[in-house]
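These notes are about the structure you will find just below.
Removed: one protein chain of the complex. Kept in place: all other protein chains.
And now, chain A:
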Amino acid sequence: MTNCPTLIVTVGLPARGKTYISKKLTRYLNWIGVPTREFNVGQYRRECVKIYKSFEFFRPDNEEGLKIRQQCASAALNDVRQYLADKGGQVAVFDATNTTRERRGTITAFAEQNGFKVFFVESVCEDPEVIAENIVQVKLGSPDYTNCNTEEAMEDFKKRIKCYENSYETLDEVLDRDLSYIKIMDVGRRYLVNQVQDHIQSRIVYYLMNIHITPRSIYLCRHGESDLNVKGCIGGDSGLSPRGKEFANYLGQFIQSQEISDLKVWTSQMKRTIQTAEAVSVPYEQWKALNEIDAGVCEEMMYEEIQQHYPLEFAMRDQDKYRYRYPKGESYEDLVQRLEPVIMELERQENILVVCHQAIMRCLLAYFLDKTAEELPYLKCPLHTVLKLTPVAYGCKVESIYLNVDAVNTHRDRPEVAGAKEALVSNAH
């Protein structure tokens, strides 16, 4: 995608999920390898006006307020320009209300001037329960309301929304027919998609149409300890060791104790994840895409053997573990590409347990916890430990549950210096 950069512009009244969508979309795009950054105008405003007093700041007749808000928007757009034009950014998400046609016109002109494509994402919602829940989840805890109690904050925020309502011009089927946009109605019940221009916009639309906000938890764990794990070998397709089998049983008990409604279980097509899932006694689905990273010529070798037979490869992997591809095998970068349909389906699902492998789990975790490509290959995913991820506010709460069955350690830290001796020092087992 060496085409024009894309400027995504959110549109909507306060508490319609614009920032939630901006952050989530940014996280997804970065994970699939599209450098993306969000620019939240509210943050610029907070930096400018150090102390938030009340909703009065947002009154449409507050000249001074308007001036400051315009300046903040300009400052944000300036940073957008720098990010897309000078800093290698591919997508910028301009997160603000942008509720008037006039404001959107200014942004479109700015984009045209700079050779950026524009794609609007409007969130429309009139369900008072959804809005109230929204306010409770992310507004009450906002820096704007640190010194208010819940009722005061709620009252003020509602008046804030009112300030925008009168001048709100929703994207119009006729007047805005030449713009590219998606209108999300009632948190995804309904979508209007207009003039999708290119591949990235098509992917963005597909993603936005698959996410939901129904509360649920995602459980991630690796297979139980395998025979090859015990030997210190990577890859292969071995079965569980006795301790691995014990873990599988404990996992089954743990899952039952959680009393999860409608739990789906996914495994890879390798013996060790299937054997683990069998003990959970819940129907499971096998995904080839969840198979462990293919270590090519290094399959079933111990790190010592790899150092011996392929010292150069071993060093190169340590230099760039994310992009390095085993000869006749895969890289973490390849893994992310093959896991993308898994992530998409994970977004559609509700309660789910994914029994997978070390490299796979690192990729999935990096997606949920917004880790960079540099951090990803070194995320700690020990055996016999279940991670319970629960979406909350703009992120994910993580609970780590060690099921008290010993296992070898398979984690290899990045060595200080990529050399032969050093390479083996940081080894597991």
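Just so it is clear, a contact is a pair of C-beta atoms (placed from the backbone, for glycine too) under 8 Å apart; a residue touches a chain by one contact, two chains touch by 3 or more; residues count from 1.
Note that contacts and distances are computed from a predicted model.
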{"item": "Identity of the absent chain, which is to be given by its UniProt protein name, from \"Exostosin-2\", \"phosphatidylinositol-3,5-bisphosphate 3-phosphatase\", \"Glutathione S-transferase theta-4\" or \"6-phosphofructo-2-kinase/fructose-2,6-biphosphatase 1\"", "value": "\"6-phosphofructo-2-kinase/fructose-2,6-biphosphatase 1\""}
{"item": "Omitted-chain contact residue, chosen from A:169, A:278 or A:375", "value": "A:278"}
{"item": "Option touching the unshown chain, where A:170, A:194 or A:390 are the choices", "value": "A:194"}
{"item": "Residue ranges of chain A at the interface with the undisplayed chain", "value": "173, 177, 189-196, 198-199, 202, 205-206, 209-210, 237, 239, 269-271, 274-275, 277-278, 280-289, 299, 328, 334, 337-338, 341, 345, 348"}
